[in-house]
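Of the protein chains in this complex, all but one are displayed in their positions.
Note that the chains take the letters A, B and C in the order they are written out, and that residue 1 is the start of every chain.
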């Protein structure tokens, strides 16, 4: 008997679309999931020829230039939202209304209100909906989760995380959509801070209060202009590029109290020179400490209480046959990378569909993360410790 | 205009077949190569239902249970040999005779004689033929090669490499084909030593003389029996498993002189407890030193002469937009793994076909490696420094 | 002509006394300082025979059982205060009044008020007074300072630091003086947080505001009893050890804004399992990033902007002939440790005396650090961002 087929409609022709495509392209063969995925159709807001070329380049059978049309198609089972943050809500609502399963990139939305609306929508529509915190899918992170659930860390005391990048340190880097609040919601906070907040919620538990701060180091940046405009500027004589105001944070950092007594520190920045995608966290418990860094994502750093003069942090290569989320891959010691996390992510989505349950992380996990980020932003304004609402 | 299509026939349903399939599955979408690959047909010596299932599982359109038949099919352009060493020669000869392009896993053959025959065959048939030293395809290794060719290391003095694994340390590990000389040719020498010898030849140059040694730590191992036989053994009362003689080396290690004056040390072993796939090398030159370790394959270790009190080995994350073999992948800092090296390898094979040239590494590179391994094995017998013949 | 001699009187027979003794014992021979030090006399509050034995063991010529007497001796030039925090003020005031130079262990005092009184006292008495932030004396830290002062980091954006230990994680660890507020002032905050606050002030500049939190994980601990009492307890039948309340923090963590626009995160804890003396900080600037960790104190981590595909954090071995604070030691690559930092510290004290200037770090530096810690403690109570007063 042939397996049930899940036809995917992907919204977004950018970097995230490419990464998600990698997930869909390999999941059937690597994981042999209970339902089989088909890369049915992609849509984008780019000119038709570009969307068409992207469909072909990434291996999608068909394309649409109107995402609403794609969502409404009867032959689509799963809508993948790989678009900029500011359209997530609108697209998710349409997909839910159309009864589609959803895989939406993080952050779920640009505001807490928006995220709440989205969760309500998928609950009402009773569809499966996943929020794409892809880093959870690294085998080393899954091993960490397994250890924590088995009580191997004992009582947890500390969580600390940083997410460091450096791609906008050049003052001449232009005012892209990610630097404009109406489009991006926030800067490093929602882009990078969302990941470390999610890791904290996933591995340690709910956060009750935060006290944080947002910082914009470079407040004006060159406005991105069309090619025609740039030609004109040059014609009138080397006029300096027009500048616009950066309306999001370059860096966000905060202290946190968890409901279970754990204390934590968080830092997300795009101004850490030399750091490209340095997403790193550590957890200290009464029985063990663990740590993980994305750029070395195949390792889990692990210290276990006891051991006397021979104790020490060990570098666990999370490529063992028994490591969770590893079984589909290679012999021990043959590492995987960023793309493989998307294959694992899609596997979870398909398994949830087959098992008729919400995927992990769900839209509600996305909402919980949003509530933390929202509290951080409010605390940065009030200059006080701020409660994170239950959602 | 549609691109020319290359139909692949893959021989081998094992781990290597899975890895090569990953390469073919992703190369069109990730690299957009000048010719397009089609996963046409797979063959295996397993029972028909298993071959059929493997074809489906790995995404091959068709299957054959007789590899000769597959090679003879007119609709196949490229034969991929992902089978055990001892059939490489026979299969490559058949493929060459049939005028197919070939991608053959390393080691090229089980003996120097065999490798020579293979090179002659593909030369006579004028087919493109690649030897699968996949690790060359890591972007960090390509960056190393680029730096050496640009003279950035100056005069090279030292090459040192180890390839450490630990998967057969258990004395109860059975006498698999890889531990039998008639099937495997050699042990750690051909399996692991081949990779570090190839790296040396690729990055540093020809080796003129070697002095080495082979070591078998565990000389008898349980013979692998069929399920029926095992049942019988149990019936007659807990009889200990029958043991057979290990006829290959558990470890190989050697000193080498290169024709250009460089000196080197090499070690390949399956008895380095805790090491899973620790393939690591370092090169010291008059202007710079570099180093690489597969398990951290996205980094190149790099020291540059000068710098006074601020000099030091830097950890170069080989994920920069300008890093060779990286362009197809992700933003800076989003690492890749073992599977992606196969995608890069297949890209080189397809590019060579499109450009009507031999791929790199070619069968001749495989032969040169074999000549080094052969000299090491002879030196282990004669107990003398031994010349590596020009091939 | 013989060099001027500085006779030292050391207060304290504990671990710190031993570490400072190591400094005095080696400074003449290693650094050949402009004035020569003599280990004249030690005092302790222990029984006479213990103080006498300690004097002999550590190499002091004489001993006193009354520190006031030691301070009043005419033949003493420099008073070294290596006693618990709560007596620093009293001893420093007496030493200043007696016109002695002072080297006082950190934290300068148990309160901001106390620290202010101490600074006024040494100003009035016009004596040289150093606060023992020993980690500043590591050559790698001095190299960092040199680079920052030369502008090599450009504009600084981020400072982040942790100081992690695990020595009181056992709930049966007793209620020692360091866990009692009246004696220790604070817990991890003053003991460990003082070091990272000082590093921030030294390397980055003044801190304007902080928002932090203090946490005590284990609130009751066994009271330390005399041997006689313990015998009695056992006699009455296995009665559980009496417990007392821990009145200091086990962990302190805070966010900070610097007056120059830098933002920072700080964490000090005694509950980070597996971490013994993990004092670590990183600084990100527009032109370079640097980092340092005490347990690898001979290295400075260093990234420099530019370098394209060959950029990366380098591990600078701060043992180069040109590295500041290294010249007295060994050939390149022959590392030093904790004790050597005290030798370097004493060298600075002696040099300051010879040059008739305040040593670095001075008592005022100790006071500035105290002001930060005080603001953190207040902020933990008010739950608001809190200004750090100028001192």
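To be clear about the criterion, a contact is a pair of C-beta atoms (placed from the backbone, for glycine too) under 8 Å apart; a residue touches a chain by one contact, two chains touch by 3 or more.
Remember, it's a predicted structure, so these values are computed and weren't measured experimentally.
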Touched by the hidden chain, restricted to displayed chains: A, B, C
Listed residues A:181, A:314 or A:383, member touching the removed chain: A:314
Residue among C:117, C:335 or C:391 that touches the chain left out of view: C:335
Among C:319, C:344 or C:379, residue touching the chain not depicted: C:319
Among B:65, B:206 or B:265, residue touching the chain not depicted: B:265
Subunit C residues that touch the omitted chain in the full complex: 15, 19, 21-22, 25-26, 28-30, 32, 57-59, 165, 167, 275-278, 294-298, 317, 319, 329-340
Subunit B residues touching the omitted chain (full complex): 157-158, 160, 162, 164, 166, 169, 211-213, 215, 217, 251, 253-255, 257, 261, 263, 265, 267, 269, 271-275, 284-289, 303, 305, 311-313, 383-385
Residue ranges of subunit A at the interface with the undisplayed chain: 143, 147, 299-300, 302-303, 308-318, 320-323
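Convention: only the chains that are shown with their structure count from here on.
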Residue-number overlap at the subunit A/subunit C interface, same or different (half cut): same
Turning angle required so that subunit A lies on subunit B, C-alpha fit (0 to 180°, nearest 5): 180
Chain centre separation (subunit B, subunit C; CA means) in Å: 55
Averaged-CA centre spacing for the pair subunit B and subunit A, given as whole angstrom: 35
Residue list for subunit C, restricted to those that touch at least two other chains: 303, 311-313
